[in-house]
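Just below is one structure, and these are the notes that go with it.
A single protein chain has been omitted from the complex, and every remaining protein chain is retained in its original position.
Read from first to last, the chains carry the letters A, B and C; within each, the first residue is number 1.
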Amino acid sequence: MNGEPISLLNAGGNFTSSPELPFETDSTDVLALYNDMLMARTVDTEAIALQRQGELGLWPSMLGQEAAQIGAAHALNPRDIVFPTYREHGVAWCRGVDPVDLLGLFRGTTLGGWNPTENNFNLYTLVIGAQTLHAVGYAMGILRDGDVGTGDPDRDRAVLVFLGDGALSEGETNEAFVWAAAQNLPVVFFCQNNQWAISAPYSVQSRVSVAQRAQGYGFKGVRVDGNDVFACLAATREALAAARAGQGPTLIEALTYRRNPHTTSDDDGRYRTLAENDAWAALDPIDRLRTYLQSTGLLNDANVEDISRRGKALAEHLRAGCRALPFPGHASPFQNTYADLPDELERQMNEHLEFVEAGE
Amino acid sequence: MNGEPISLLNAGGNFTSSPELPFETDSTDVLALYNDMLMARTVDTEAIALQRQGELGLWPSMLGQEAAQIGAAHALNPRDIVFPTYREHGVAWCRGVDPVDLLGLFRGTTLGGWNPTENNFNLYTLVIGAQTLHAVGYAMGILRDGDVGTGDPDRDRAVLVFLGDGALSEGETNEAFVWAAAQNLPVVFFCQNNQWAISAPYSVQSRVSVAQRAQGYGFKGVRVDGNDVFACLAATREALAAARAGQGPTLIEALTYRRNPHTTSDDDGRYRTLAENDAWAALDPIDRLRTYLQSTGLLNDANVEDISRRGKALAEHLRAGCRALPFPGHASPFQNTYADLPDELERQMNEHLEFVEAGE
Amino acid sequence: MTAVTSRMPIAHALNLGLRHAMEADEKVTLIGQDIGQLGGVFRVTDGLQKTFGDHRVVDSPLGEAGIVGSAIGLAMAGYRPVCEIQFDGFVFPAMNQIITQLAKYRHRSEGAVTLPVVIRIPVGGGIGAIEHHSESPEAYFAHTAGLKVVSPSNPQDAYDMMRLAIRSNDPVIFLEPKRNYWLKGDVSTSTTTPADLDKAVTVRKGTDLTLVTYGALVPVAMKAADVCQEEGRNIDVIDLRSLSPIDDKAVVASVQRTGRLVVAHEASRSAGLGAELAARIQDEAFHSLISPVIRVTGYDTPYPASRLEEEWLPGLDRILDGIDRSFTY
Partner (left out) sequence: MTAVTSRMPIAHALNLGLRHAMEADEKVTLIGQDIGQLGGVFRVTDGLQKTFGDHRVVDSPLGEAGIVGSAIGLAMAGYRPVCEIQFDGFVFPAMNQIITQLAKYRHRSEGAVTLPVVIRIPVGGGIGAIEHHSESPEAYFAHTAGLKVVSPSNPQDAYDMMRLAIRSNDPVIFLEPKRNYWLKGDVSTSTTTPADLDKAVTVRKGTDLTLVTYGALVPVAMKAADVCQEEGRNIDVIDLRSLSPIDDKAVVASVQRTGRLVVAHEASRSAGLGAELAARIQDEAFHSLISPVIRVTGYDTPYPASRLEEEWLPGLDRILDGIDRSFTY
């Protein structure tokens, strides 16, 4: 459990099958994985640039976590639902959330940014661990809807909830494990162990692996190379299939590394070395998939060009879209607090609107 | 881990040694164990009677849990410190807390009842799980005092914290596990799995044993027969010794049964069967120790008589002491809220005292 | 279901309200500790698991964050969860879910997600209980934008307000006056519209002073008004019912007639509901006030050992004293 994570695609880009985690490379569109990883990196790169230009207040970069996110996301069925943290830009991308909508939260134009009911992708959650319980509750709903274990692939569904290594220490996360285990819920906990919670190395949180935590609750924990998109995809597929089939929860640990500072506001030079970072850069998840694709002949001039064009368009879309994000209306906090605006709050709103108007 | 708990003294009163849990019967004063178990039962019986007579508002009975509590308590050194729940009357007894002082909380004359700094036995905690974090913090203090791993038996100390099976589900308990593990703290978690949290059977909380929870955090979990005082003593001794020596935390599960309703206010006929209760009554921890003592000749007319006399005196002490418990002073809530009474609260106090006087 | 009127205690009226809500909408799902076979420690959910099954009446693990957090998830999945927190003093492990998630989600999602979650909590003292079993945490919730906070004082309201709370698309903290669980009154299940969930009700008309309270203190306030009546003082008694939003219009209208206001609650005084009412009324009815708004409340200490609760709690005598203070100011 604390040993080497399962790896299918090594740093050199070689694929080796593993008896622990069955996976066939032709079971998925590998080029699509590659494309999505690159698009995720594009979103991240552009957002960092926008932050530097003062267009965003903050950005939590996902650099280095592309395999974990894209792998996990490609295991989802449309009917599955995702509960992210604040770093799942790659998953959002795969779910069809317009990446411009991810920017509003960090630009200060919204606290949300997209309609979570549209793409089965919930809002980002900033309170560490809180979303794990929402995931559990949603899974209780799926169970009550009878959408588990029917064998009908258009009906069965599951919840995929993301969390960080730091989140393992929050009481709420552990309550989520209790509930998921005791009620055998259709939920998969996907932990990107990027080895840092801001400045706290994983050793501050635990002396054993993330995956091992699941043992304490009596459900399955799996540890995979988080920079290996095949392993992340395979493990998530297996776990989601089990969840949909009524076999209960799984905790997946994708061992990876947060190569950028915690957010653009962080100064990681204070707590870790460049050498550590360099070592992980050498394990880059995109590089190794590119090598694999090249060696298998799946990458050619045409699709390289194609992806590059799409990347550029996406970058342009982000730059233009960010600046065009609408500012919230003066009345919006009042109108969105309750379904029915209470009298007193209406008075406060009117007071406020008059005040704003007078000032304009 | 989910298998049979380790047992040394079986229901028939026979001692068998176990390679998993070394224990020699001459390493302890077995008659003292027996005496203390009987005294604990006396306290419990008398308190229930006092509740029936209207002298107490409520009483949480420990019937059936004597071996767990007395076994654990006999493993303590005086310098070790205990954090109880609300059911550790037997442990309180062994620590030298006057059992009359346990009654005040349930008589409504106090929210505490004894000075926790006097016997290294903290106040009862009613908020499930909350004390586990206090225990962890205290253990951090012991570590900082340098009183761990010195090898000096008059110096090294550890924390023994009690919790119920239900407490395993509270986030705070799990945070305590996180802290204890990551910081390798000198704390022993002693869980009396009495199989019920009010009406919730253990299956509502977990599908694996209590002891197994520790694995998820990477420390040792031990499962013992909670009606076997030797096993409870031996496991706690080993765990405390490890904690004092700087080897970190242990989670002990003492598998037992709460034979009375949750409290005197509870109606357990609503959620469990008499048959279940009968089965556990047949495993009574005191009966089996008596059989053992008889078979080994340690029990004779003189000490039987002696214990019986002490029991009667204790019962009398409880009856008289309960009725004599002092009522709290009218000013006490005000005076005890802050170390320095704030002006506004002093005004409230004076207002109140005038009011009380006027009414008298 | 045809409308019937019968006499029953508050606990049964709540039970009936839950039952009828569950019959009316199969998405209504109860979650809490010991609410199934045991029927809750106060038996408010008695028999409901038997009727509706353990998927709709869920005996939860012992974790309050889990109860509220999973209710949020269930609500996102289209359910209408009704949580039970076993006692007032045990809601605090759920505070993070309540304050940072439940109360804010609608605002965060710009109205896209509504969370129709009800959190039932037996509250208040006077039952001779041990610590954490007699508290009045309403101010924490009333200070939290995005929550509705209500408390019924009688069986009819218990029934009606339970159904309204469950029908509300906003999260509702539903505070049950535990010492009056066995207080009886007539309950009609008629579908004629009950008073809105957020409206105060004048439970006794008077002209000389306005006495505002809620929950378990309403009957005490009525008694105080009786006593005053004998002394020729005519008290207007308002049952607030909703603590957030507060129906201050009703209170202002009354104070404009009476010129005097006494507010009573069991919770500690500082930054409690009495403070909010005093602040609003001195502002909105400044020129009407003949004497200051008087607060008769629990003191700014932790809830005391139960042998002291009778004197610590604002009871009949202390309310009368407050009324006196107002008249003799």
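In this section, contacts are C-beta pairs under 8 Å (C-beta built on N, C-alpha and C of every residue); 3 or more make two chains touch, one makes a residue touch a chain.
Here the structure is a predicted model, which means the values were calculated and not measured.
*Asks:* Indicate each shown chain that the hidden chain touches within the full complex.
*Replies:* Per the contact definition above, the missing chain touches A, B, C.
*Asks:* Hey, which of C:Glu84, C:Asp208, C:Asp239 or C:Glu276 is the one touching the hidden chain?
*Replies:* Checking each option in C:Glu84, C:Asp208, C:Asp239 or C:Glu276, the one touching the absent chain turns out to be C:Glu276.
*Asks:* Touching the left-out chain: which of B:Gly171, B:Gly216, B:Pro249 or B:Pro285?
*Replies:* Selected residue, touching the omitted chain: B:Gly171.
*Asks:* Could you pull out which residues of subunit B are in touch with the chain that's been left out?
*Replies:* The list for subunit B reads 110-112, 115-117, 122-123, 125, 127, 130, 132-145, 171-172, 175-176, 178-179, 182, 332-333, 335-340, 342-345.
*Asks:* Residues of subunit A in contact with the chain that isn't shown?
*Replies:* Missing-chain contacts on subunit A: residues 57-58, 104-111, 126-128, 166-172, 197-200, 204-205, 265-267, 270-271, 327-328, 330, 332-334, 336-337, 344-345, 348-349, 352, 355-356, 359.
*Asks:* Need a quick check: the contact residues on subunit C for the chain that isn't drawn.
*Replies:* 65, 89, 92-93, 95-96, 99-100, 103-104, 107-108, 131-132, 139-140, 142-146, 244, 246, 267-268, 270-276, 278-279, 282-283, 286, 289, 291-295, 299-302, 329
What we mean here is this: only the chains that are shown with their structure count from here on.
*Asks:* From the mean C-alpha coordinate of subunit A to that of subunit B, what's the distance rounded to whole Å?
*Replies:* 44
*Asks:* Measure off the straight-line distance from the CA centroid of subunit B to the CA centroid of subunit C, and report it in whole Å.
*Replies:* Between these chains, centre-to-centre, one finds 37 Å.
*Asks:* What are the residues of subunit B that contact at least two other chains?
*Replies:* 168-172, 204-205
*Asks:* On subunit C, where are the residues touching two or more other chains?
*Replies:* In subunit C, the residues touching two or more other chains are 60-61, 63, 65-66, 93.
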